[in-house]
Structures are given as C-alpha cells and as structure tokens.
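In what follows, a single structure is set out as structure tokens and then discussed.
All protein chains but one are shown at their positions in the complex.
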Amino acid sequence: MSTPQLPPAHPFDDDKLREECGIFGVVGITDAANFVALGLHALQHRGQEAGGIVSHDRDQGFNSARRFGYVRDNFTSQSLMETLPGPLAIGHVRYSTTGSKGNTAIRDVQPFFGEFSLGGAAVAHNGNITNANALRRELIERGSIFQSSSDSECIIHLMARSMARSIPDRMEEALRKVEGAFSVVAMTRTKLIGVRDPLGVRPLVLGQLGDGWILSSETCALDIIGADFVREIDPGEMVVISEKNGVESHFPFRQRKPRFCIFEHVYFSRPDSILGGRSVYETRRQIGVELAREAPVEADLVCPVPDSGTPAAIGYAHESGIPYGMGIIRNQYMGRTFIEPTEQIRNMGVRLKLNVNRALIKGKRVILVDDSVVRGTTSRKIKEMILDAGASEVHFRIASPPTAWPCFYGVDTPQREKLLAATMSEEEMRDHLQVDSLRFISLNGLYRAVGEAGGRNDLHPQYCDACFSGEYPVRPADMLEQGFEMKAAE
Amino acid sequence: MSTPQLPPAHPFDDDKLREECGIFGVVGITDAANFVALGLHALQHRGQEAGGIVSHDRDQGFNSARRFGYVRDNFTSQSLMETLPGPLAIGHVRYSTTGSKGNTAIRDVQPFFGEFSLGGAAVAHNGNITNANALRRELIERGSIFQSSSDSECIIHLMARSMARSIPDRMEEALRKVEGAFSVVAMTRTKLIGVRDPLGVRPLVLGQLGDGWILSSETCALDIIGADFVREIDPGEMVVISEKNGVESHFPFRQRKPRFCIFEHVYFSRPDSILGGRSVYETRRQIGVELAREAPVEADLVCPVPDSGTPAAIGYAHESGIPYGMGIIRNQYMGRTFIEPTEQIRNMGVRLKLNVNRALIKGKRVILVDDSVVRGTTSRKIKEMILDAGASEVHFRIASPPTAWPCFYGVDTPQREKLLAATMSEEEMRDHLQVDSLRFISLNGLYRAVGEAGGRNDLHPQYCDACFSGEYPVRPADMLEQGFEMKAAE
Amino acid sequence: MSTPQLPPAHPFDDDKLREECGIFGVVGITDAANFVALGLHALQHRGQEAGGIVSHDRDQGFNSARRFGYVRDNFTSQSLMETLPGPLAIGHVRYSTTGSKGNTAIRDVQPFFGEFSLGGAAVAHNGNITNANALRRELIERGSIFQSSSDSECIIHLMARSMARSIPDRMEEALRKVEGAFSVVAMTRTKLIGVRDPLGVRPLVLGQLGDGWILSSETCALDIIGADFVREIDPGEMVVISEKNGVESHFPFRQRKPRFCIFEHVYFSRPDSILGGRSVYETRRQIGVELAREAPVEADLVCPVPDSGTPAAIGYAHESGIPYGMGIIRNQYMGRTFIEPTEQIRNMGVRLKLNVNRALIKGKRVILVDDSVVRGTTSRKIKEMILDAGASEVHFRIASPPTAWPCFYGVDTPQREKLLAATMSEEEMRDHLQVDSLRFISLNGLYRAVGEAGGRNDLHPQYCDACFSGEYPVRPADMLEQGFEMKAAE
Partner (left out) sequence: MSTPQLPPAHPFDDDKLREECGIFGVVGITDAANFVALGLHALQHRGQEAGGIVSHDRDQGFNSARRFGYVRDNFTSQSLMETLPGPLAIGHVRYSTTGSKGNTAIRDVQPFFGEFSLGGAAVAHNGNITNANALRRELIERGSIFQSSSDSECIIHLMARSMARSIPDRMEEALRKVEGAFSVVAMTRTKLIGVRDPLGVRPLVLGQLGDGWILSSETCALDIIGADFVREIDPGEMVVISEKNGVESHFPFRQRKPRFCIFEHVYFSRPDSILGGRSVYETRRQIGVELAREAPVEADLVCPVPDSGTPAAIGYAHESGIPYGMGIIRNQYMGRTFIEPTEQIRNMGVRLKLNVNRALIKGKRVILVDDSVVRGTTSRKIKEMILDAGASEVHFRIASPPTAWPCFYGVDTPQREKLLAATMSEEEMRDHLQVDSLRFISLNGLYRAVGEAGGRNDLHPQYCDACFSGEYPVRPADMLEQGFEMKAAE
C-alpha cells in the first residue's frame, strides 16, 4: 500500500552513500518538542525525506506530527508546534533504507507509537534490523497488524506482545530478539529511553541542559540548543531517563567488542560533531594529511569537491605545501530537479549544483579531494568540468578506501554490482574515469587518521568497515535470504 | 494522539442528528476505484468529514488513499485515481461518532487495512460497536497495536488474531464477538464481502452493473453509476462476492427479529433511495399527510425548512389544501464559517445558510415543516427570521416524534441532557420556542407512514426507534460503563 | 498573457445563460470588508469563478485581495480579512464574459484599482461595455498600460486620464464615453459611489445598516447582513455616499426610457430578491401560472428541474391542479468534474448532479418545468433520465420564451448558432428533444407575469428582451465589428 506524496529527488546525491536516520529526544524541559525540532534540524544531513515528533503532556497525553520534507519547512509553524505540548518528546529524520523506496507513505515515517495495556510508548530507530523479514512474518502470523513497510516497526510490535511489567523491560526483551545495528530513542509517559546495539555501530550521545536531558545521534545537535555534551551512550547500553530519577544505565545484552561505523568519520557525521572523543573535522583533515603522505603528486592546486571533501583537502594542502583553493563553487540554492532543456545540459546535470571557478583552474595541475567514490558517475562529470575549464592535469585523491561492499546496517547503498570498486581495481577505475591519477587512502591509513596509530587490527578490527573490507560483523540474514553472496573466507 | 487537520465546521447542522458513515464496494469492473468515488459522492450526505478508498490490482497489490474533505475535492484528480488501480475497491465516507471527536487524525479514516499471513484485507464499517471498549482493552492486553481511536478498528484486529483459514471465515469469527449495529463492506485480494448485523439496523444493498457487483449503503449510489438495484442484504447476512463465483450468501449469526433504523426514513437517507422496498421520498411525503391529519391548523402557507423538510411539507400542503410555497431560500454555496462582523449577525448565523422570502411570508399565517427538533437552537432562529419578515403566526410541524434519547448505533447525537425533548414536554417546547403551535408526528403516525398500517407493535416493535422510545434493542455496554442510565422498565 | 490557475468547471451549467457579475459596497461600518464578504457570498450565484475585495483604512490606506474560487473558501480566513481593514470597502464576484475565457488570470479579477494624482480609486463593474475594443485601442495609443483583458478596465483608465477635479467627476466623464450596460460600484478614500447606465439594464440597490450605507446587485445580499432595503438606484443615476454627507444623487447622463433585463426575473436573480418592486419568487411562480393557462396538458405530476425551475413549477401545479412533486433530486455536494469511468456514465454526466426519484416518476405522465432552453443538451439528458425511470409521457414547459439571440450586456451566452432556438422552431425543438410536448411561455405571457398587464409594448418595450426578440437597445459596436449580424428590420 502506498500514498504517492514523493519528496524531492536530489539526483546529484545519488552518488553518495547515505545515512538513513537521525534521532533526538528530550526530557525535563518545557515545550520539549521545540527543542526536538531544533535538534532534528541540526541532524537534517542524516535524513531529508521526512521527519516526525511525538510529545507527551500530562493533560493532553501523547501527540504526534509526521511530515514529508525538511524540518525547517514543517516544524517551524506555531500552529503545528502548539499541538505538541509537554516536557517529553522524541523525533526522527529519515531517509528510507528499508520501507518502500522512493515511494514512502506517511505511515512509514517514525517515531512509531503503540498504546500498550501499561501505557503508550513511541520509538525512533536509527540503523537496520538484519532479521526483520523473519520477525515480521512471525508477528503477522500471530496477529500483529503492521502499519508501515519499515523494518523498525518490528520493535514496537515485539514490545506490545511482551509480557514484561514495564515498558523499558519490554524494550529490552524486544531488542534481544533483534539482530543488526541500532540506536534507539524511545519514550513512555514519563521516561526517555536510549539504547545502542552491542557493537555500537550507530552513534548516540547524552546531553544535559539545565535540569533536562537530551539524547541525540550527534553532538552538533546538542550545540544548537546550547546543551552540554555529557558522554556517548556505550555500545550495548540502555539508559532510562526520567525527571524524577535522572539517568539510569543498564547493559541488557551479551557484551561484545565494539565495532563503530568508520564511515561516520568519513562522511555521515557533521564535521563539528565529536565521535568517540575525536573531532570529526580533525579526523577528516588528518585523512587528508595521511593521503598526502601515501599518495603525493606534483601539482599547482588542491581543490575540494564541496562540501564533504573540504576538510581532507585542507589537510592535504597543508601537508603537501600545495596551495589550497576553491576550484569548484557550490550553488547553495540547489533543490528540486529543473527541466533540463537540452541533451547537453542533461549530461552536465551536476552544473545545477556545482560550477567550476574557471579563472582559478585554467592551466593548472589540479588535485581534487573527494570523500568517496560510489558509482563514480559524479566523479566523471566533475573531471569533465575541470578539464573543460582548462586544467592541464586532474588527480583524484579519495578520503576513504574503495567502497566495494554494500552496508546492511542502516546506510543506503546501491546493489553491489553498481559499486565501481566492486568490479574494478584502482587502476581500472583511473582508466574508467580518465584522470591522470586516482588514489584512495589505504584502510590502514584511514585507521591511523581515526587515531589507531598501529592501523587496522585485522584479527579484531576496531571498527565496522564492511563497506571497504566485506567483513560483516553481524550476519545479514534477510539479505542472504534474498540471495546476497558474502565474501568467501580467505 | 492527534493531528490537527480539521475539516470545515457546519455550525448550522449541529442541530441535526447525523449519520456517521456511508460505505461502498465494487468488484469485477475495470478501474473499480473510479466507481467507488462516484458512489461515495452520492453517499456524501452520510459523512462529510473524510473519505477513503482501498483498491486491489493483481500487479500492484493493495493501494489506498485517505483524505479529509469532500469526495469531489479529493477523489477527482487523475493523478490520485491512477494510484488506485484494479477491479476491486471499497470506500468509506465518515462523520466521526466514536474516534476523537472534532479532532480526527487521518489515521482514523477508514477503510482499515491489515496484512495477514493469508493475505491483506480492508474493512469499512457503518454503525457502532457497543462493546468496543472491552474488546479494545482485551486486544491491547494481548499485544495488538491500534492505529486509530475508532471502534471499528477492533474488527480488523479480531480478524488478524483469528486462526480461521480464510478471510471471510475470520470476518465471521470477528463479527460474532462484536455487539452493536453494523453494516460492513470488506475486501480481500479477490473477494468483496458485505455483512449486516442480525437486527439489520444500518442499511446495505446489492447492485449489479454488467458483470460487476456493487455493495452500497443506499440505492441512490447505484443510480449514479447506472447500476441495477438487485436487493437489500438481509439482516444477519454475509455475502462473499468474487468475479469467479458471483454472490455467495451466508447467515453466520443467530437469527433475530429485524429492527431497521426508522430514522433512516425520516432524515438520514436520501429521498431518491429505496429502503425496505419503499421510496424514502414517498414515506416522507406520507409523514406530511399523517401530520396534516393528526395536527391540522388554519393557515395561509405551508413552508418547508429546506431541504430536509420539503417532502413532508409537500404532503402536508396536499392533504390540508393549504398552498405550498418556498418561504425560506437556501444558499447553495454554504461552506466554512464566515467571520461574523457584529453581534447581530452572530446571533443570526443561520442567515449564512438560509434567507427568508419576505415578500411571500409577510402578513401570512405560516406552517413550518421540519424533519426533527434536536437541541432546538435552529428552530428558534428560524422562527425569529420568519417573524422578522412579518409573518402573523408561526406553526411548527415536525416530521418525527420528539427525539428524547441518544442513539448508540452509529449516529452522532448530543448527550441526553442537550436533547430538548429529554427535558421538556411538547407544550414546554412550544413555550420555549415561542411559537403559536408546535406538533410532532406521533410514533404510531410515523409507523403508519412507513407502511405499518396498524402502527407500532409495542411488544415487538418493527423498527429500532430508541431515539424516540428509549427502548434499545442492543444493550449499550460501553455507554452503561460510562454511566449512561437507561429508561426504567415501566 | 495568462497564468493558468483555472477555476473548477461546472459542465452541467454550461447549458444555462450565465450572469457574469455581482457587486457590493459598504461605507460607514467598522471592518466593512467582513460585510462585503458576506454580501458577495449572498451574490455568489452571479459569479463563481473569482472574487475580490478592496478596502480603505485611514491609517493603512487601500488594501486588496483577489482570489479564484468561492467567497466562502477565501474570504473567511481571519488572517486574510485582517489585511482588509477600514470602514469602506467594495467587492466583486465574477464569471468572465469578456476577458480571456476559461483562462482568466488573477489580474482580470476585479475590483480594478488606480492611483490618481488626486488619490486612489477602485472600481467594480457588472455589465458589458459594447464599445470597449475601440476605447481600449485609443487608450493604448495614448500610453495607457492595461493590466487585464477585461473590458471593464477601460473605466479606470478613462478616469485616470480625465482632468476633472474630483474622482466622482472623473467617473462621470469616463462613463459618458462608455456604451453598453453597466452597474458600477466604486470607492475613493472617503466615498462609496454607485452608478447605473441610463437604460438600467443591470440591477443595483441601496441599503442601510445603522449609520452605514450599502450598495448591492440584489436585495438578498442586504438580508444576509441584516440591512434595510432603501430603494433601487435609478437608471442613469449616480449616488455618491460618504460618512459625512450621506447619499447624494446625480443624473449625469442624457435621460432614456429604462429597459431593465427581463432575464433577471426569469433566472439570474435569487428568488428571495426584490426587483423593480416585485418579488422574484412571486414573478416566477406567476410565470408558472401563465404557462399553465397558455399551455395546459393532461398529466399526473408537475416536476421542477431543480433548482431554478421550482417556483414556476409550484405556480403551474397550483394553477393546473396537478400534484407537485420532487421527481428529480439534486446532489448538493456537486463540485469538480469526476473521472467518468465509462462511456455510459460520460453520456449521463448530469447524474453527478441530478438523480431521478424513480418511485415517484414510474408510470406517470410528467410535466417538467425548467427556466430556459439554451443549447438543449441538458434538456435532452433529463428527458432520457425521466423516461429511463419509467415515465409514460414527458412534457416540457419552459418559463421563458425561446432564447434565440445572444446577450451583449453582461451575460455569458453561446454564439448564436449554438442556441437551439436560433435555428429551430418550437416544433422542431420538440422533435429534436423527442418529448411528447414542448411549450415556451409567450413573450406577452412573460410580460404579464412581471406585472405588465397589457403585455409587451412592441413599439417601446418596457424591458430589454434582446435574447428573445433580437431587438438590442444599445448597438453592440464591438460585436458588429467582429461580424455579428443583427436581425433585419421588419
């Protein structure tokens, strides 16, 4: 079942991996939903398709609003925000991973809400449940009615069927049945709950503002409301926060060695966030430094592919001593797809978003620093723009290793055969892109940049790097069922 | 939980009882949803708040659209209707009875849909489940998650939990647990299903168009699509209709003596419909005739309160020989509430909808014929308009007995204490309204007008007339729980 | 130049002549625009395509709002109405006659506004300027820039170029250059102005509410705001009304014998209005009486074609003694065009608006009373519906003479060759419609019904009846230029 209210398409961004969700929750602050709206706005880069907020007020009970489009375009109206009263609220921004792709119904927009015999609860989920198909089949068999096509809805149905005596206990019970990667923010009438899966694949942090507590995907969303960053929620930890009892911490899952998503450092998180005690900006700058060491080249200009390549380009320029310059200018008003009047423009669609600074590029040997190469379609167009503008050489330096495997833990990736690095070697990619040189940072270089001086521990990798290595820390059960073939053991 | 997208208010109609729903279903006709849209348009008088359609297509599966507002404003767009393909569709128009009153969320709009292990099903319900609270509590206790605040949603959850091997069997099982009044139209991937409760309180008819079959609340909706009226669904009957097997009939409930809602004849149904083999228009005209016999008065003009009083006024005029005339003119463009600039206009709000034909009224003794008196607020305003226009006498004749009891079977009635007839005798009402005379048709007169020559059988009344008599054929369990006091046995 | 925001189409009403405009103005009442909105709502039958209001407030100057669609859907929002402050306001509802047909831009919506050296003025016009093309050419030649494609805009440009020292004087000067039919409501910063052309073709009345004054196309719009009807503006009269000086009357034009539009009595005006001292309802009823005398027939039922045929049907039934009944039921929720799923429904499109009351019609000889026959397309469909429902005979009685000539004075009529009566005799029309009999009221009968006991004065007709007689009281200069051929002198 589907309702055709499609969000705007962003054709250019099709060539990026895409984080699917941002989550945010507040307890103990008057008009909590207003703070949630601000927090979700700061997390908008994690999901642009739709957003939702649920709040609870002692007199007016639970209220919710779910909307397609940007937070700024929906959750800024006085009349809407007044329908979301109370000191407790959670919210979610989404770009769909599961759920009917490109054809999302408002029913698919989180948080999900359920009325249980012991009161209502709302749940917002960042990540992906790798055994969702099996769980869903089983729940339907027993009479649960799913509202959405989202894998996340399993959690609330498992909670509804639990016989545990409190909602946090039901959530524990539910999440123990769930495989995959998840950070969850949930709420009851009085409690804000946060959970991270045992591997801690997706981020979740705790903040404080006066007497109130905040849960957020990233620290940048604490900044926007002036809250203090307290600490990260630990992998496998569940926090239950109430105005009365403050923050209570539990570890309901069997302990495992953490495997945080290394791509959060490369691209997903905002550069002004802190992940694992490290500045994302500084990590990216350091990737540039490592890249300059690993893959130097003689050139006249280091130029970022805006905006995500900028910190690594600054690092590369600094380390190499080659001048840094804005050779590509981004149109900040990019939005819906224009009618492209001629074939010529259609082929250059990227121009709607980017323009070359011809005067700077002309006659120069240019190093382009980008965060990643996914399908490679954009890289090729950018190379053409740069050459058209008169560059004498084009060298690509990529701030991540070749992306050769899809992610099944809450990131939107194309099918494996669409990934350029799945079918080509680095040299083949260089030839395919027709550039003078193409170099990716090594996996060890990346680990060094995130602070692992000794590089990757191949026996017990410190991060989830499945998209680069093909080593999946959680078995992707649903995908295997659908025919996905894992990397052969070596 | 609520989402504040309120439908337009119709202040004037607040002084009417209001049917809550119309239902319509089609099987075996290409693009069935277009026919459903037309049928719902013809049933719009049964519910103006919102409407929904679910269709099924072999390739595209189930699709649905639910919208606030009139059918004509939503289900007329090519782009929307194209999302509802297939030869099988059901629809629903609603004015809320249960469900968060005046604050309906789109989640409350029917048909309800559930994906079961043996396939999907959609259900649209006209009526009211009198044991819904108990059922809902029990279902939630066992882990069902309700999407809406509607009592009707119980049906689909009972079906989801049933262990019966076919969807029609599950529906039987579900409806056997349900008390109250209901006509239901439902669909599976291949079947259209219609059910009436054992008392047959709410209407449901079967029609045929070429090879296709139609279920509808009223026959007027068969006319709009050019379908033939085949027969009424019998009280207690379930029909299961498929392209392959045609119409199969079952009687799954314990048989009871039918008690069709007599108010459908008085007001709810459209005058061009056929109910129980009788023309609604003719019945209403006959009510006027009976009223002229029971309550004659010398006067110069018989004037209907438009539009619902018109047929009875024609009958009254014909029987009495007093000329019939349009003393009150209705503004056909009535819609949302205007800003009423002065106190004077505010008090006369009814003028936005009605205007007196002064030239006709002036100096005359006027008989006003209306269908019913609920709160009495409108009657008083109309009387003032008529007197302001220079009438020398005003006589009210009401085409139904005093409405002294609320309906619990799918009709929106005010609480008992708001019903004028619950607290006043006919004479007190006359004094309250300050008119020269006020007469209601007798209950026996009404029964005669609907064709019961011998009047009401007080031992075994032929109709449900609880709103007049206080004799409820089904125990209103939820209401009793909430403190409603039934009429003392006499 | 055009902007494609099209109003909803009303296919059924294509077979009516259509009044193009209603005008309304208020001076001396706080928040005058709210009263104008109510007045325009009561005049909505005179124009459904769009509406506009201009108001003036001493502090905030002139403000305006123009919208497509019904008054009730636009001028009811608090936020919009608050932008129209002040004690002086005029408004206009329109159905386009001139102006880009079916493709109106918001620029074409009146009132028109001009800032002159001696202050601003707004003008709303009901009627048609028959020398607009020549005037427009001349004004453009001299440097005026037209905003719209409306003939009415000439008036404000003529005023702008006038060298007279006051706005009323400029309006006099402008209107003396204009040929055709016009009622005008205009305003300056302090004055409300009303004018009728020397023949008084279109209506305009004066009302009073407390210290305030009102101008309106019809008296029914005085009723809605509780104002008293003072008198009609005389043909050729200009009234200039201010809070300070009250109503001043002038007669700026050369005097002529009045020729009020007789079709206002037949169809355009609302039945609860008073025209020329006569109740419109009573006139229409009297037309029915005359028709019963002129064209009796043996039958079982007199049935109006709703809603415009109703008063004449009541008169016909009363005079003939044949019972009156609602054989055709109107769907009050009619709106935008539905997708018509089959050829069968497409041919019967009228069913979306009307349904036959089969039980009443079956086996009867039916007299259908309609107000007019224009193209005849609807009459034929209605006849088919009646026969399908089992009527044994169908007799049409038409409450106006054959419409054989287009109107050039502010009414939307098809081209002459599209008028059924332009090419067929009464008998040919009867054969064409395939009915048992078809009779129109005679021109003399119509004149008697409007109170001219001696019938039509053929030498000096008392009314403009050009649509019936082809005798045009004002030479249609623009149309002659475009090749229209007038009736040959006899």
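So that you can tell them apart, the chains are marked A, B and C in the order they are listed, and the count of residues begins at 1 in each.
As a working rule, contacts are C-beta pairs under 8 Å (C-beta built on N, C-alpha and C of every residue); 3 or more make two chains touch, one makes a residue touch a chain.
These figures come from a predicted structure and were not determined experimentally.
S.K.: Can you list the shown chains that the absent chain is in touch with?
M.R.: Displayed chains contacted by the hidden chain, ordered by label: A, C.
S.K.: Looking at A:134, A:224 or A:297, which makes contact with the chain not pictured?
M.R.: Touching the chain that is not displayed is residue A:224.
S.K.: For the chain not shown, which residue from A:314, A:373 or A:466 touches it across the whole complex?
M.R.: Checking each option in A:314, A:373 or A:466, the one touching the absent chain turns out to be A:314.
S.K.: Looking at A:72, A:176, A:257 or A:487, which makes contact with the chain not pictured?
M.R.: Reading the full complex, the residue touching the unseen chain is A:72.
S.K.: Considering the entire assembly, which residues of subunit C contact the chain that has been omitted?
M.R.: On the side of subunit C, residues 1-4, 54, 61-66, 79-80, 83, 106, 113-117, 120, 137, 140-147, 156-157, 160-162 touch the unshown chain.
S.K.: Which subunit A residues would touch the chain omitted from the figure, given the whole complex?
M.R.: Given the touch definition above, subunit A has residues 29-31, 34-35, 37-38, 41-42, 44-45, 48, 70-73, 75-76, 78, 81, 220, 223-226, 270-272, 274, 278-279, 281-282, 285, 307, 310-311, 314, 318, 323-326, 329, 331-341, 344-345, 348, 351-352, 355-360 touching the missing chain.
The working rule: only the chains that are shown with their structure count from here on.
S.K.: Using mean Cα positions, find the chain sitting nearest the overall protein centre.
M.R.: The most central chain here turns out to be B.
S.K.: Can you give the whole-Å distance between the Cα centres of subunit A and subunit B?
M.R.: Going by mean C-alpha positions, subunit A sits 50 Å from subunit B.
S.K.: If you look at subunit A, which of its residues touch at least two other chains?
M.R.: none
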